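What you see is part of a larger complex, with each chain still in position.
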Amino acid sequence: MKKGSAFKVKLLQNLDFGRKKVDKMVHFNCDYSEGAHPKVLEKLIQTNSEQTEGYGEDPYCMTAAQLIKEKCNRQDVDVHFFVGGTQTNLTVISAALRPHQGAITANTGHINVHESGAIEATGHKVLPLPNIDGKITAEQIQNAYNEHFGDDNHEHMVQPKLVYISNPTEIGTIYSKSELTAISEICKKNGLLLYMDGARLGYALCAEDNDLDLPTLARLCDVFYIGATKIGALFGEALVICNDKLKEDFRYIIKQNGGMLAKGRLLGVQFVALFEDDLYFDISKHANKMAMWIKEACIKKGYNFLTASTTNQQFPIMPNVVLKRIKENYEYAFWQKINDDFSAVRFCTSWATDVNDVQKLIAEIDTTAIT
Amino acid sequence: MKKGSAFKVKLLQNLDFGRKKVDKMVHFNCDYSEGAHPKVLEKLIQTNSEQTEGYGEDPYCMTAAQLIKEKCNRQDVDVHFFVGGTQTNLTVISAALRPHQGAITANTGHINVHESGAIEATGHKVLPLPNIDGKITAEQIQNAYNEHFGDDNHEHMVQPKLVYISNPTEIGTIYSKSELTAISEICKKNGLLLYMDGARLGYALCAEDNDLDLPTLARLCDVFYIGATKIGALFGEALVICNDKLKEDFRYIIKQNGGMLAKGRLLGVQFVALFEDDLYFDISKHANKMAMWIKEACIKKGYNFLTASTTNQQFPIMPNVVLKRIKENYEYAFWQKINDDFSAVRFCTSWATDVNDVQKLIAEIDTTAIT
């Protein structure tokens, strides 16, 4: 186990943050294709040999938590770090609910469709409501509440207790301040807990039409998380618990669900890197900008969209012949068939998206559409 | 998001794998105080900008799985990668058992004492047997089996179905080939599944008195894991499923329990680094050697030990006055009170343990003992 100059030289030779493609394709299919933003990686390298306590009780986690409290403008919140979103969701819901209680969500909600029954595995029913552009409204929540408690047999049904929303939603749309305020008020009025899944929160908060910020989220939500796996980190989600009732014994529940990282400081270090200089927001803006370029290219060609997304995921409806040509060089995610000639697809940008790649894609969209 | 030479220079300046202590203490209290072995980190840096598929379906995970299959001398095993040990344990047990079945373990087994009820949270009872130096025997397992099925009311009791053993055990001892063979035979005879928790497997396989190897494990166990969180990686455990019955739909269960890492290639990359040149075993040997130095220093002073550990964890019983002096510069883990004057403590070495630090500690043990 040699250290020192010889090793450094070898490392230096290998050090190359430029793209080394595993295949020739440029990936626009998801926002977790690469590793970490160089500044995040750099901080991991710098701190690699330090000895710290395990399980998130190190100075980096404390510093990162403090940075997040400041960004939220609330010192009284609890901050916990997780490796991934499903882990975060199941831990929060498991900690928040009694056995007979369930989580209201849009039917498109991640917990309803893409977590392999993680919530049910903790014993809780997911209670889906029809989504409106990926979102649910305060009125829908109130109606669901009324339907439950208005029924004489409500003890025979799962009690709605927590409202799960994603911002941005799974299909790229965002909640406005007035929408979120209305939901928050309905929740407080009815004793419901409001939980925001922020797997891509940076992309929402940096969208051109966004009017929310972290202090507002910390005021309106009972609990929410700031996702970094898709925004600059190797992995990592920072959970912010605002409601005192949800704080007690939370670390037990993290551990019980296998979510307590032994070298917890890896999470702290990354969040320090992302939040000490607003890197998190800078790279979110970059991704959104790249997404808007793609959006505009599609609009220019007269394509419609599944949703009016202003974040890093765009869902244009494009001719299959065009998509086929694009697919020769670019990965996108097939979303749904529209008709025999058109399909909706997803183009995803991220903190790592290269300006040149987007320009080439746009040119391709432009060219192919002419055909 | 600039890349290129300017960034590289900055990174280089900061690149320093030598120890930067957060505090002045040298940590011997656990084996996950540092980040990753430089070669592991180097490979993460090299591959950082590549675009790959997520969720463990990338080329690095495939290569790492292939390397492990070769080390196990079996091409027909399935290999899955996890972030941590508790996550691995609960996923395996959840996947392997029907609701009424439980897991036999030594009462000192990690799943019985230090996982916050993770196994019970998946619905299964842990069935502890009295440990003998941290281990259980084939005879104990047969007796537990007989007691269950010999009882007319066995349907009123949890059915033993899986045997969980740790190698090395939680207190540093290791299973011999004959012990493991006997356990394996009893398990096969009675339809029990044998699962080995290898959180520190490298330290076991590199112990001076070890006679097991990976091919033997792959033959005797139904499923086991090769732990790297405590041996060179930032995090990571490689699960090897040998029994075909345990393979079906396993990835669903990983996902359901929040264990499917979005950027799964981080696990693949690290295991490639650890296994392409036997780094995993080289650094395990180093840790054991450092532990033996500490052991010998204690023996020289006439100290007894809680267990006859030949791996990286040593549990000497030392005078409290000596421990107090050592504590001024070295972190160890208090284990248990022996009497008013003596305590058992744990000294832990790892792949990262510095030869100089151990020499200083030994000198300190020597000096203090004289006092």
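For clarity, chains are labelled A and B in written order, and residue numbers in each chain start from 1.
Definition applied: a contact is a pair of C-beta atoms (placed from the backbone, for glycine too) under 8 Å apart; a residue touches a chain by one contact, two chains touch by 3 or more.
None of the values given here were measured: they were computed from a predicted structure.
The complete homomeric complex described by this structure file contains 4 copies, of which 2 appear in the displayed model.
Methods note: only the chains that are shown with their structure count from here on.
Inter-chain spacing, taken between the CA centroids of chain A and chain B, is 32 Å.
Contact residues of chain B toward chain A in the complex are 1, 3-4, 7-8, 10-12, 14-23, 25-27, 30, 32-38, 41-42, 44-54, 58-59, 83-91, 115-118, 121-122, 229-230, 234-235, 252-253, 255-263, 266, 282-283, 286, 351-352.
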